[in-house]
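For reference, the structure I am asking about is given below.
Removed: one protein chain of the complex. Kept in place: all other protein chains.
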Amino acid sequence: MMTKRNMWLLAGLIALILAPLGQGNYVVYTLCSWLIFSMAAMGLNLTLGYAGQISLAQSAFMAIGAYTTALLTLPPAEDGVGGLGLHWLVAMPISVFAAFVVGLIIGFPALRVKGHFLAFVTLAFTTLTFLVLRNEDWLTGGTYGLVGMPRPDFGFFNTGKQLRFYYFTLAVFVVFCLLMWGIIRSPWGRAFKALRENSIRAESLGVDTRRITLLAFAIGSAAGGLAGSLVAPLVQFIEPGSFALVHSLKMLLMVVVGGAGFFFGPVIGAGVVILMPEFLRFTEGYYLMIYAATVIVLIIFCPKGLIGLGEIIRNKLRKDKKVRGDMDKGAQL
Amino acid sequence: MEQFFQVLLSGLATGSIYALAAIGFTLIWQAAQTVNFAQGEFVMLPAFFLLAGMHFLGMPFWMALIFGLLLAVFVLGFLFKRVLVDPLLKHGGLSLIIATMALAILMKESVKEFYSAEAQPFPEIVPNGSWDISGVIVSLTDISHLFISAVIVIGLQLFLNRTRTGRCMQATAQNPGVAEILGVNVKRMVLYTFLINGVLAALASFLITPVYLAKFSNGEYLGLIAFIAAIVGGFNQIRGALAGGLLIGVLDNMTATYITAEYRQAVPLLLLIAVILFRPQGLLGTSEGREA
Amino acid sequence: MSNKVMSVSNVSKRYGAIQAVDDVSFDVYEGEILGLIGPNGSGKSTLFNCLLGQTRPDNGSVEINGHNASGLSPSKLNKLGIGRTFQQLSVFPEMTVLDNIILAGQEHHGSMFSRLFGAPDAGLTPEADRLIAFFRLEHLRDEMAGSLSYGQQKLLDAAMAFMAGPSIVMLDEPAGGVNLTMLGNFKERLRTFNKEHGTTFVVIEHNMEFVMSLCTRVLVLANGAIIAEGTPDEIMNNQMVIDAYLGG
Partner (left out) sequence: MIKKLLGATALSVAMASTAIADTVKIGFVGELSGGGAPAGTQYRDGALLAVDEINAAGGILGKQIEVSLYDTQTDPQTSRALVQKAIDEDAYVVWGTVYSSSTIVNMLVAQQNGVPQIVGAEAPNITQKGNPYVFRTAYGAHRGVPALTGYFRDTLKAKNVAVAWVNNEFGKGGHDVFIKEMAKVGINVTADIPSEAGAADFAADVSRIKEANVDAVFVYLHEEESARFLREAKKQNLQPKLVGEVTLTGQKVIDLAGDAANGAVAHVGLTAEANIESIKEFGAKFEKKYGHKTDHNGIKGYVAAYATKYVTEMNGSFDQEKFAQTMHGLTLDVAKYPGMLLTTSWDQDGELSRESFMVEVVDGKQVVTTTVAAN
């Protein structure tokens, strides 16, 4: 028994499995970074799309994940900045946890203020993170960054080759999606949504808004940490500039463009930001301009993003077919 | 001691320009609950209007200045409100914030692609010159920045307090509902606020660009500083934004001189966080009318 | 008289020059349906907001089931056994009817962790279904709440207030904007619930006919103060009340 939705999901998964076959390393690399940014953006979606809070700290959480993973997995150095030489499987949970804890620590005071104030606090946090990464070079390698993070080796499966690393990333992505899905459909997820749609009503029904918002923020941060933990072995080079404020902005726009509050919205948004430039090469330097303009138009005319746009179009096409069954009954109530 | 006064003077001069951007930011917030994340780019752009006037339309400097000012008022005031803010207000603050973020990118990229990615020299509004007062170099530029900013702020205050339109604008900012009942044309007043923000942004632009040089990325830092100044000073007051701007200008320079250059940028940010957490109404603000 | 479930003492709230609520005290008894009426601007909404943690009163105190409830947040009040509805439509439009109802109950079940790792519905589906059936919304169970008609959403709003098994339900203008057929239906459901579960109701309402036919006791507010108290019959014949409504 397969519902239509599951069919689509299966088709999507098969497409993701087949996508890199026969492609050059470059395409495979780009697909990897698409999946990774999708995860970070899905985390941000929890904060923005579900809990309705603007966070500009996602790249800082990616930085926390990436630097933690790098420092744990890099081999010890005789001189300069070295690591502990641990396996990625050890480093990743620590990185995710670190991002989660920092998320809690930042979020706890910051969520007393909401909306644009939270945007400012997180913006400040991102810039401060950048400064610390750049200035404390005894730990982070400073402006030169950290180079040569090993790609994880699982004995029977070494991810050193680009294609293998892609399947590794895909596996992490699938597990991540399942976990996220679990959260979204749990009572927590219901509370997140309730908060976004009507926070006053949610509160009157016993939802502790502040705690739930904080959790949404911290889980979203943890997702950023996971993404960072994958960026380190993918690029094998990290430096503070890769996690500057502009990347937070980019991820925020990914969520909005894809469709904030839709489970797979950020995946589409990340695709637009990371994959589309490939197809729009002819736009040269204008890509970012066109993109920004599209975002504005989309927000004005279709605040629910591309997924929302898809829904509108689908509903238009179906309109004549489906008349709501409860309509006449509803009228007399 | 000379160093202290030197840096203080420079800080005040730069801070007075930050204040102009911060005041515009505050006005827009009051009038339309719009947090303009593109405020920095609003200060970046008019300089390019002026340059375009001079280099593409062949205008003399003073004509280009007026041209830039008018174009800024039209684009950053009128068009911004009509095209972006009006349709988005109904979707709520979140959408508007994100839209202004996108707008910031759009403005930066447009200048970069259509004008130049490189910094451009920008004509001095004020002639060069300086006095050496017992070791402190007092430049005409610094003094005139302070002076011009002061004139603008005082003028704005007089306009808001002493004219009928100004008082209507204030009533609108405080309580649009009541203002409407009292017969104020609220929509028009909100529009005026946007136009004034355009003027302030243009003036800040013309003052600061000779120092910063005209570059598409100038707004990134300026915008951030304008927010910080507005929030630190007190979001709902002109004098708050003024004090915030001056404070940040001085603090920034003092930090770089006496404490740390590496973490120079961190100081205003830490101040911002501290203010938001412990005194969200701002140092000079009152807590009324500040529901986040 | 039976037990006091809520006790309001000396609550006042001033907005600038307007004394919205002026030293109001009253008690609510278990199992009663208390009506709170008054002309526009009489302060009943402000009073309600003070009782429900939306607005902080200038002074006075509220006690609920023997606990001091002054200054508690809405979510804490909810945990103390207060359910409420809103004057404006207050459902979660992009969640299904079932999810709306489950949300209303989930925060009362299990711990933070069990809510993350336990069943997605926190085991509340059967109970939610019973409530949905009680309000005759079965055919809409899996529809998005936002697609319901106005009256249906009002019902759903009320159903949510009942989900957590509250001891007191506060209804804010439940009759507003609802047509007559639906209103009769609604009144009958409230009465049944009151009888079956012994739940106490406090109702703010404009619609005199609705209040008088539903409530067991009525308080009348004018200019922020209680001017009369009694059974519906007594109130309808009270000269002060008539003056307040006609003169106000």
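Annotations
Note that the chains are named A, B and C in the order they appear, and that numbering of residues resets to 1 at the start of each chain.
Basically, a residue touches a chain if its C-beta (ideal position, glycine included) is under 8 Å from a C-beta of that chain, and two chains touch if they have at least 3 such contacts.
These figures come from a predicted structure and were not determined experimentally.
Displayed chains that the missing chain touches over the full complex: A, B (touch as defined at the top). Of the listed residues A:Trp8, A:Tyr26, A:Phe157 or A:Trp181, the one in contact with the hidden chain in the full complex is A:Tyr26.
Annotation for subunit A: contacts to the undisplayed chain at residues 24-27, 29-30, 33, 134-135, 142-145, 147, 235-237, 239, 241-242, 284-285, 288. Listed by residue number, the positions of subunit B touching the unshown chain are 3, 6-7, 10-11, 14, 112-114, 117-121, 130, 132, 137, 139, 141, 211-213, 215, 217-218, 220-221, 252-257, 261-262, 264-265.
The working rule: only the chains that are shown with their structure count from here on.
Mean C-alpha positions place subunit A and subunit C at a centre distance of 41 Å. Here the CA centre of subunit B is 48 Å from the CA centre of subunit C. Those residues of subunit A that touch subunit B in the complex are listed here as 48, 52, 54, 109-110, 112-117, 119-121, 123-125, 127-128, 131, 134-135, 249, 252-253, 256, 285-286, 288-289, 291-293, 295-296, 299-300, 303. Residue ranges on subunit A touching subunit C, taken from their complex, read 183, 185-188, 190-191, 193-194, 197-198, 200-209, 211, 261, 324-326, 329-333. Looking at the complex, you find that subunit C touches subunit A at residues 52, 54, 73-75, 77-79, 84, 86, 90-95, 99, 102-104, 106-108, 112, 115-118, 120-122, 139-140, 143, 147-149, 151-152, 155, 160, 163-164, 179, 181-182, 185.
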